[in-house]
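After the structure tokens below, expect a handful of questions from me.
Then we have subunit A:
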Amino acid sequence: MLSSVVSVAFHGVAYGMILYVISVGLSVTMGLMGFINLAHGVFAMAGGFVLSSFMARFGVPFPLAVLSAFVLVALGSVVLERLLYSRLYGAGELTQVLFSIGLILVSMASARLIFGDQAARVLLPDYLRGQLHMMGRDFPTYRVFIIFFSLGIILLLWFGVERTRWGAMVRAAVDHRAMAQSVGINTRLLFMATFALGSGLAGLGGALGADILPVQWAYPFEHLVYFLIVVAVGGLGSLRGPFIAALLIGVADTACKYWVPEFGAFLVYAATIGILLWRPMGLFGVRA
Partner candidate 1 sequence: MNMFRLAASAALALAATAVSAQQTVKIGFITSYSGLNGNLGPYMERAVRLYLKQHEKDLGGVKVELLTRDDTGPNPDKARQLAQELVVRDKVNLLAGVIFTPNAMAMAPIATEAKVPFVIMNAGTAVITTRSPYMVRTSFTLWQSSYPLGQWASKKYKTAYSLVSDFGPGHDSEEGFSKAFEEGGGKMLGKVRVPLQNPDWAAYMQRVKDAKPDVLMVFIPAGKTATAVMKNFSDLGLGQAGIKLIGPGDVTTDEELPNMGDVALGVLTVHHYSAGATRPQNKAFVAAWKKEYGQNETPNFVAVGAYDGAAIIVDAIKALKGNMDPDKTMEFFKTWKNPNSPRGPISIDPETRDIVQNEYLREVKRVGGQLANVELETVATALKDPWKEFQKKK
Partner candidate 2 sequence: MAFALQTEKLCKSFGALTVADHIDFRLEPGARHALIGPNGAGKTTFVNMLTGVLAPTSGSIFLNDQEVTNTSQAARVRLGLGRTFQITTLFRSLPVLDNVALAVAERTGVAKRMWRSASSCKDIVEESQNLLGVLGLADDAASAAQDLPYGKQRLLEIAVTLGLKPKVLLLDEPAAGVPSHDSGKVLQQLEKLSSDIAVLIIEHDMDLVFRFAQRITVLVQGQVLVEGTPSEIAGDKRVRDVYLGEAHV
């Protein structure tokens, strides 16, 4: 029993980490720019495809391919931000919801046209395959890697936001946008950079997670609900909230599957409703 708890916690955390790396950008987009971006999964999908095509077609080694996923998706998102998103800042939530649904549809069709029907193929390097033996249980190496790597990224991100001037500028802009401009912060540029970072992280998460959440053209729609739950339950404009929420969902989902598979995803949704009724702004939200 105890050892199965360890396994459930382990897999739940690995899953939660991926969810967090993908969703944290969404929390920032919605918290900072007030944009309800249902199309966030598109960036994660793009990351997965970049990883797989770079590795498969150009023989790029895994670490470099992961990095490319981050960089290319971040750059691509800037183009989208300038061309489309920026026109809808401050528009109503309905408008943003519909726009992002449109974007999902277009990108799903495009992904299918370019990459076909099969899931992005990810061949892990040998050093990330196999098992690690600890405490009498086996832990898949790749998931251990995911946990530590994501943790590294997350700490880096938190350090960036909490301890650097750039982070202070972002927080200032979230607090009082107009005042931030009054002290000389170019919020437009800042938003663009932050949007790119958030999207890049989604790309990174999509690439890293491609082995767990297979990346295929229907990806942005399939996982949308989970990304949204992470952000809504965690709370907008917060970094820690979605982290807790992602871990909660990862562990709860894994635990339900392990012990009560007949309930399916029922409990996760019920918990979401419960939490949101208890704290409508999410666990750590600063705004609704």
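We take it that a residue touches a chain if its C-beta (ideal position, glycine included) is under 8 Å from a C-beta of that chain, and two chains touch if they have at least 3 such contacts; residues count from 1.
As a selection rule, all candidates are chains of the complex that A comes from, given by their letters.
Remember, it's a predicted structure, so these values are computed and weren't measured experimentally.
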Exercise. Quickly now, which of 1 or 2 touches subunit A in the complex? Give its number.
Key: 1
Self-check item: List of subunit A residues in touch with candidate 1 within their complex
Solution: 4, 7-8, 11-12, 14-15, 112, 116-119, 121, 123, 129-131, 138, 140, 142-143, 211-214, 216, 218, 222-223, 226, 250, 253-258, 261-262, 264-265
